[in-house]
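For this depiction, one protein chain was excluded, whereas all remaining protein chains were kept in their positions.
Moving on to subunit A:
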Amino acid sequence: MAIAKVNGVEVEFEPGMTVLQVAELAGEEIPRFCYHERLSIAGNCRMCLVEVKPGPPKPQASCALPAAEGQEIFTKTPMVKKAREGVMEFLLINHPLDCPICDQGGECDLQDQAVGYGRDDSRYEENKRAVEEKSMGPLIKTVMTRCIQCTRCVRFITEVAGSPEIGLISRGEDVEITTYLGAAVTSELSANVIDLCPVGALTSKPYAFEARPWELKKTESVDVMDALGSSIRVDARSAAVLRVLPRINDEVNEEWISDKTRYAVDGLGRQRLDRPYVRVGGKLKPATWAEAFAAIAAKVKSTAPERVGVIAGDLQDAESLKATKDLFTALGVKNLDSRQDGSALGAGPREGWLFNSTIAGVENADVVLFVGANPRLEAPVLNARFRKQWIAGKTRFGVIGEQADLTFDYDYLGAGAKTLSGLAKSKNDFVAALKAAERPAIIIGQGALARADGAAILKAAAGLAKSMKVVREGWNGWNVLHTAAARVAGLDMGFVPAEGGLSTADMLKPGALDVLFLLGADECETAASDAFKIYLGTHGDNGAHKADVILPGAAYTEKNGLYVNMEGRVQMGRRAVFPKGEAKEDWSILRALSEVLGHKLPYDSLDQLRAKLFADHPTFGQIDYAPGSVATVFDVGALGVDGEVSDAPFESPVKAFHLTNPIARASVTMAECAAVASGAAKIAAE
C-alpha cells in the first residue's frame, strides 16, 4: 500500500489507482463527465482537474493520472476552482439552455455540476452550434445539440456491449456522436447508454416527456425478465410504472440491465386482466371473485386428484409458488410442474440446477464451455461479464450449440449432443485446454436440457464435467444457465411432479387431465389439452386465451415477493404500485381459493407464508446470499439419466429476445424492438 496526501490528509491506496480514485478514497468529490468506473479512461472532458505536487505547475486531469507514493493532491485550491470554472464554461459554450424541456432535467450531471462547480454568470454572446438529430433505434432518443462529447456511449457500446455501432465522427467543432448512417443500435444492452449519458443528449424514447424525476416514487426491486435477477429501481407515478432503472449490484448486474428489463414495463399497462372471468357458453364473461371461485370449486371438487394438474409460469414469486404447491398437495394432487419448457432439471442435489460459480465468480473461470446456451440472448448482462473476461484475455471459450455472435470469440465445437458425448475423447485443442484448466466451467443452457432427451444430455454433460474435474476443491464450475426468473425457486421448493405425477408435457396431452391450473403459465401450448383450465395471471396472453376461469393476479411490480436467481440468490422484490382493478396479490387469491376448496392454507399474511416457506425450505431464508457452492459432497456425475440421445442441434429457447414473456409481448416498445431486430436480421441475410 502506498500513501498519498489529499488536501493534507494521508490516504493509503493500492498502487495503480488514479489520482481521482485516491481523492475519492479520501472522501473528496471530483466532478467528471467522461470518466466512468466501468469504462476505459478517455480523459477528454477535463472536468476532473486537480493540482498535484510534485508535478507541473498546472492543473492535471485526475482521471488519467496514476497516483504515486508521496504525492500531494489538492482539490480545493484557487487554481482547481478556476480550472473547473473554465472547463465548465467551455462545456457550456455550445450546450443549449433547454433544461426546462429536457428529459434529463433534475438528474443531469451537467446541470448539477454547473451549479456546483461553474461560474455564477454567463459571458456568452455568440450563437451556439446546432447538431442534426440522429436516429439510434426505438429506444434511444437523441438531442445531439446537447452532447458534450464525453464518448461514454461510444466506449460502452464498444467495450461492454460488444457491438461497436456508435462512433464519434468528424473533428473539432463539428464532431458528432452517431451510429453508422443512422442505423439502430442492435445490442441487447443498448439503452444503458441513456444512463451513462451525463447530459440530455441520449434520453429514453419511450419515456420522453413522461415525468420529472422528483415526481416519481422509487422502489428498489428485482427484475424477472431473465433468470439473472438484476437489481432494479422501479419508478412509478400513481398507478403507472413509468420506467425501470438499474441499481448497482456488483454481485449480479454491476450497473447494467438489458433493454427488455428496462422497457418491457409499458406492457404492465396493456392487455391486463383486471377482473375475474368465467367461460360461459364458449365465451369469457366478466365475473365476480365469488362466481369464479364457485366455478372452480364445482369443477375441482368433482374431479379426482389424479386428474388435476398444475403448471407454474416463469415470472412467479416464490410465495405464490409455495401457496400453490401447498394448496394442491393438500388436495392430493401429484401433477405439479414449474418447468413449462420441460427442462430435465429438478432431481438430485440443489447444486445440480444452480449457477454454482456465481455470476461474479464465473469471472475467475479460465476455460468456459457453453452447452446449448446463448448467453447473449438468454442473459445479456451476464454475457457482458464473459466479454469482459475475453477482453482481459484471461478466458478461453468454447461453444456446443448455435454458432451465434456472442460479442466474443470462441472455439466452435459442434451443434449437438453428438459433439458433447464425443468431446472427452476428442483430440481438440480446446478440450486439452479444458482438461488443463485450473478453474474450468461448463455452462449448460435450456437449449440442451429442455428437450425430450434432456435427461440423457444432462447425463452426458455431467459425465464430461466429472471427467474434466469441473467440480473440485475450492471451485465449482457446474453452471446451469436458466431463462426463467421463477425456475430456481420452483426447483428449490420441489415444485416438480411428485412420485407418479405427470410432467408438463404429459399433462398437456389430450385426455390426460380434467382440471389444469395454470399459475401464470404462458409459454406452454395448452390447446391440445381438453381439461378445464384455470388461469391465474396478469396478462391476456396464451394462458388466458384458452382458460375457462381467469383469476387476475399481480405482476412483479405489484407485489412483494421473493425471487431466486440462477445462482440461488434469494432476492426481495417490492411493490411499486397496486394490482390493476380487482386483481389481487397471487398468494392471497390462493389463500381465498383454498378456503372455498375446503383446504384452508395455514397462513393469513405474507409474513406467515414466508415463515412457512423458510421453515419448509431453509434456503429461502438466506436473503441476498448466493451459495456459490464449492461443496465437496456434490457429485456432478450423478446428474441426469442414461438414455437415447437425438442428434438434433441445440437451439436456444430464446428465439425473439424481446418477446419472451407475457409482459414483454404486451409491450409496444418491445414489439418495435423485435421488428427492428428481425428487420436487421433480414438485411444481414440478403
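The working rule: a contact is a pair of C-beta atoms (placed from the backbone, for glycine too) under 8 Å apart; a residue touches a chain by one contact, two chains touch by 3 or more; residues count from 1.
The working rule: contacts and distances are computed from a predicted model.
Trainee: Consult the UniProt record of the chain that does not appear here and report its protein name from "1,2-phenylacetyl-CoA epoxidase subunit B", "NADH-quinone oxidoreductase chain E", "Sarcosine oxidase subunit delta family protein" or "Thiazole synthase".
Mentor: Checked against "1,2-phenylacetyl-CoA epoxidase subunit B", "NADH-quinone oxidoreductase chain E", "Sarcosine oxidase subunit delta family protein" or "Thiazole synthase": the hidden chain maps to "NADH-quinone oxidoreductase chain E".
Trainee: Which residue among A:174, A:473, A:499 or A:644 touches the omitted chain?
Mentor: A:174
Trainee: Specify the residue from the set A:166, A:222, A:331 or A:570 that touches the hidden chain.
Mentor: Checking the options A:166, A:222, A:331 or A:570, the one contacting the hidden chain is A:166.
Trainee: Would you write out the residues of subunit A that touch the absent chain, in ascending order?
Mentor: Interface with the chain not displayed, on the subunit A side: 158, 164-172, 174, 178-181.
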